[in-house]
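Read the structure below first, then the notes.
Only a single protein chain was left out; the remaining protein chains are all shown in position.
Labels A, B and C are assigned to the chains in the order they are written; within every chain, residues are numbered from 1.
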Amino acid sequence: MAQLTDRSLTEIRRDLHTYPEAGWKEFRTTALVAEELDERGFTLQLGPEAVNADARLGVPTDDDLAAAEDRARDLGAPDEYVDRLDGISGLVATKMYGDGSGPTVGVRVDMDALERQEATDDDHRPAREGFGSKHPGEMHACGHDGHTAIGVGIAREFDANGGFDGTLRLFFQPAEEGGRGGKPMSEADHFSDIDHMVALHLGLGEETGTVVAGYDNPLSNAKIDVTFLGEPAHAGGAPNEGRNAMQALAAAVQNLYAIPRHADGVTRINVGQVHSPNAQNVISEEARLRVEVRGETAELNEYMLGKARTVVEHAAAMHDCEFETSLYGKTTTFENDAEMVEAVKAAAEGVDSVSEIKDRKPFGGSEDASYLIREVQRNGGTASYVGIGASNPAGHHTAYFDIEEESLDIGVDVTCETIRSL
Amino acid sequence: MAQLTDRSLTEIRRDLHTYPEAGWKEFRTTALVAEELDERGFTLQLGPEAVNADARLGVPTDDDLAAAEDRARDLGAPDEYVDRLDGISGLVATKMYGDGSGPTVGVRVDMDALERQEATDDDHRPAREGFGSKHPGEMHACGHDGHTAIGVGIAREFDANGGFDGTLRLFFQPAEEGGRGGKPMSEADHFSDIDHMVALHLGLGEETGTVVAGYDNPLSNAKIDVTFLGEPAHAGGAPNEGRNAMQALAAAVQNLYAIPRHADGVTRINVGQVHSPNAQNVISEEARLRVEVRGETAELNEYMLGKARTVVEHAAAMHDCEFETSLYGKTTTFENDAEMVEAVKAAAEGVDSVSEIKDRKPFGGSEDASYLIREVQRNGGTASYVGIGASNPAGHHTAYFDIEEESLDIGVDVTCETIRSL
Amino acid sequence: MAQLTDRSLTEIRRDLHTYPEAGWKEFRTTALVAEELDERGFTLQLGPEAVNADARLGVPTDDDLAAAEDRARDLGAPDEYVDRLDGISGLVATKMYGDGSGPTVGVRVDMDALERQEATDDDHRPAREGFGSKHPGEMHACGHDGHTAIGVGIAREFDANGGFDGTLRLFFQPAEEGGRGGKPMSEADHFSDIDHMVALHLGLGEETGTVVAGYDNPLSNAKIDVTFLGEPAHAGGAPNEGRNAMQALAAAVQNLYAIPRHADGVTRINVGQVHSPNAQNVISEEARLRVEVRGETAELNEYMLGKARTVVEHAAAMHDCEFETSLYGKTTTFENDAEMVEAVKAAAEGVDSVSEIKDRKPFGGSEDASYLIREVQRNGGTASYVGIGASNPAGHHTAYFDIEEESLDIGVDVTCETIRSL
Partner (left out) sequence: MAQLTDRSLTEIRRDLHTYPEAGWKEFRTTALVAEELDERGFTLQLGPEAVNADARLGVPTDDDLAAAEDRARDLGAPDEYVDRLDGISGLVATKMYGDGSGPTVGVRVDMDALERQEATDDDHRPAREGFGSKHPGEMHACGHDGHTAIGVGIAREFDANGGFDGTLRLFFQPAEEGGRGGKPMSEADHFSDIDHMVALHLGLGEETGTVVAGYDNPLSNAKIDVTFLGEPAHAGGAPNEGRNAMQALAAAVQNLYAIPRHADGVTRINVGQVHSPNAQNVISEEARLRVEVRGETAELNEYMLGKARTVVEHAAAMHDCEFETSLYGKTTTFENDAEMVEAVKAAAEGVDSVSEIKDRKPFGGSEDASYLIREVQRNGGTASYVGIGASNPAGHHTAYFDIEEESLDIGVDVTCETIRSL
């Protein structure tokens, strides 16, 4: 029985850690959360109601999604809720507390795991204590298992202890990794009535007990998948008859890294992955790249994206190849509202287990909560992206990543206190 | 029961086609052939006696070899012979006929399949008639299943009909694809007493009924595997902290293709495969390439190999990476002996099913029978590399490759008639 | 007669504009200034006394220097002072005013022209009014003619009107373009007693009448000249016998632009010039590059320089070439002292012709006054790099650059008022 209801937040986090689901495959996670929130009287928007299906980025193949759904059912995901997802993970859950006279407040947590192998030796606590990933090639290495547990914990806290007369809307976002789920969730109709929103993240280099009242200015980011399509030929007998996707790849990689720096601020470029799987004696007919660009502003990100596309187009044409590109993911940037940052600071001061409160910090990486935050702000609301310290034995996204679970209650308490104060 | 004894050459070929074994994994193939030849009174040299184990190139991992051996046993390979292989495929089988007063004659056939997927639709006869590959990702797409059957057929023919008073030595060579098995077989001690040798190949663009009395001058060939080793870093937060194996890869590929042409003759270079599997936001820590060079002569091949190594070394160092290279395979070149070519022509004229006889032709591709032929010639013997036409619906190494099985008997007859005439 | 004494600052500026001298060739400029300051009772340090000869960067060939010296003499440079320069341009001139009880104050101006052609059509005032450059390929396109005139004007002003009881030291620096003269001047012994220093620049996008009280934080900069040395060969008959400097060049340029961005701040890379002059049918034996790197800090500049050297080294080795590099020029960064910035602002307020005063601004480009400023600060002194607006019809370094000469008196007055106030 997978049901969450009778389990502690730590138990929930460990269950999700054991059965990690990568982006757009969070069927079990979504369904279990939906089940508990349904019992708690939340109004649910599931799957295609939670995200704009057409705006999804970086979606796995239909076969992969179907396999993930089957796996979720096998592992105890309640069929009723999996059915309602209609093949799309993600949940928005809304509940009015008290007389509802207070503000409508959103809380956004993300649910997806990474596509990477978890460490299995005894140096790694999840392995040692038996809650290491049972899904080869998937791992909660960024704390989203904890984020999901905190989302459930916030509902439990208000149900148990009240103190808030307003409307609570919990966003359980899929596919944050790669920046794939934020944009389609921001383009579903959930934001016109949101007065304030908190998004949160565990860890980020801060010890348990520390709270960062606002992370600002993540880099805008775009990820594109590129395929060069040539024509195979025997490399010994007919080298001139091929159209060599490998040469297009090499020209592209060299010139992508050489995109000029920009006077207006920080830019980034990376080719994280290439793959061309031919035999040694065959001119490569297909080569694939996964490329990422970033910019300090959305404009700088677009500059990089435009330049990257030009390089790819002409690297292909130079070697008489065709090419295809698709947007794998995208994030934008944001700034916290000072009012919200102050509210979080004040709230954190009232939480005993918080030992240090830090002011606004630049975010460094990229985040697709950016689209939700911007949508709240565009509608006149205010938001902050809050950091909940959680001592880690190893860096985010590595095989030995883990979190101190004391941080889960801190996340619940700081968020609830903030909401109560608004 | 897998035993070959009661089956026709066509049935043997179809059995091998159904259970293809890629290079160094030919445990079932070798064991079944050994079983029949043992019964026929051949002296067997198996595995480490057939090839110089230390000289093997492009050997799969121990795990892969163990899995292949298990699979062979599961599919009816007789344990006695699999045991004697001691993890190394390959067989040399010798038998004296008559009073043994005649010459010692070698025949070399190869046994390995390719690592590629076979077509499964009804346009493809093996699929339609039920002998398509049952091993995903392995396929007899170069006719070596037929070569092995012909090797067995030659033993049967001399046993049944005699006509040869000398010593016959059959070489069942593993791992021809990539040029991995010829060199180690040439470096085991089988050649000091060989007076003449025939190596043969089916197809090569010739119709059933055609015989090519000698293919000459294959390109020398070397395949190297290259790994660039860098250091990962977050592409957004710390781009300068990585040591980027992807940039090393791109610099290598661009400059490999730009190795100068050589005044002395034909050279070739190809990068058939690259693989670097990181996430988009991580500086690549590892990148792998599979590279092939060729030369019209062994010296030109060494020129290309030397230049390629220089490029790889400095592409790595330019991006502060380490690198590893290993030789995956290697072939050399050869020329047929005129005496043998004449003998084959004369013999083919006496075979009814042969409709056309072609003289010597340049080979075009590469062949590691080259090492065996050179070893025979170095010891004072003579050799020819003979083509046995076999109408194909599709090119060698493609998913729809197949051979007309009438060619099997032609291969047996031309070879046996040649041997009888020597 | 070239003597400056009886000419106005505008006339001096126009004379220097007519006879521009590029870096390390400022023999006429230096000698004429020396002559006037000698008459005015300044103590002169000329040539090897003004700059540390061994620390010079980017020095032209001996032949070029000798020709420049001859030209200077032909154009009226007084032999006495040219002789004392001993082949090295540059002047430091010191004079005590009043009782010398006040501070020792340095003023740094630069004297060199650019290596570029000046516009000769009537749209360009210097051409129209007859003071366009008479030296093909040299042009005062950055206002240093005006800087030199201001340096003379400051001496004239204090001599005429006093108001300063201290020691004035005027630095007439050679070879600012490319960052070649600042370092060697900073390494001669002029700075241990300097209490305050002003360096100044005309123009920089500001209109006449505007004063910028301090330009801060120029990018650190280094320029390196690279030569790849290969071996020629006939491209048709012996392509393999060459060692191709052209391929080394191409690999270098591609990978230089691809040096990773740095998390700590702004970096820049540019290859401004390449030259390889062989015939089409000869493998290039020599290829030359002029490379520039920059960093927001000296450390970032060193990061770029180190990476650039690695790229160059292995681009050479990849193509079996040798290489040579030499440092052409180098600058560092600096921050103004608040005290000096305030002094300049206060002084500028007292100058009638100043219409607008701007506070500190980031510098954008690079400046080798940085070495002098740092040396002053290292010895406990304070400094500011001051901008004197001068309306330009066209950008710095372009063929149509010119300055409004009203700015010359403003430069003199602001500097003298600042010094009087210290």
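The working rule: a residue touches a chain if its C-beta (ideal position, glycine included) is under 8 Å from a C-beta of that chain, and two chains touch if they have at least 3 such contacts.
Treat the numbers as computed from the prediction; the structure is a model and nothing was measured.
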List the shown chains that the missing chain touches in the full complex.
A, B, C
Of the listed residues A:Gly205, A:Gly237 or A:Gly364, which contacts the missing chain in the full complex?
A:Gly237
Contacting the left-out chain in the complete assembly, out of C:Pro60, C:Gly87, C:Pro239 or C:Gly265:
C:Pro239
The listed residue (C:Tyr215, C:Tyr328 or C:Tyr385) that touches the chain absent from the view is C:Tyr328
Touching the absent chain when the full complex is considered, from C:Ser366, C:Asn392 or C:Thr415:
C:Ser366
Hidden partner chain, touching residue among C:Arg28, C:Arg108, C:Arg169 or C:Arg268
C:Arg268
If the missing chain were put back, which residues of chain A would it touch?
237-242, 244, 247, 251, 254-255, 258, 260-264, 283, 303, 310-311, 313-315, 317-320
Positions on chain B contacted by the hidden chain, ascending:
254-255, 257-258, 260-261, 266-269
Absent-chain interface as seen on chain C, which is shown
114-116, 178, 219, 221, 223, 234-237, 239, 246-247, 249-251, 253-254, 257, 268-284, 287, 290-292, 294, 328, 364-366, 397
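Heads up, the rule we're going with is that only the chains that are shown with their structure count from here on.
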Chain B-chain C contact: same residues or different, taking over half shared as same?
same
Chain centroid nearest the full-protein CA centroid:
A
Suppose each chain is reduced to the average of its Cα coordinates; what separation in Å results between chain A and chain B?
49
In whole angstrom, what separates the CA-based centres of chain A and chain C?
51
Between chain C and chain B, distance of the C-alpha-averaged centres to the nearest whole Å:
68
Touching two or more other chains - residue numbers and ranges from chain B
237, 239, 247, 251, 254, 283
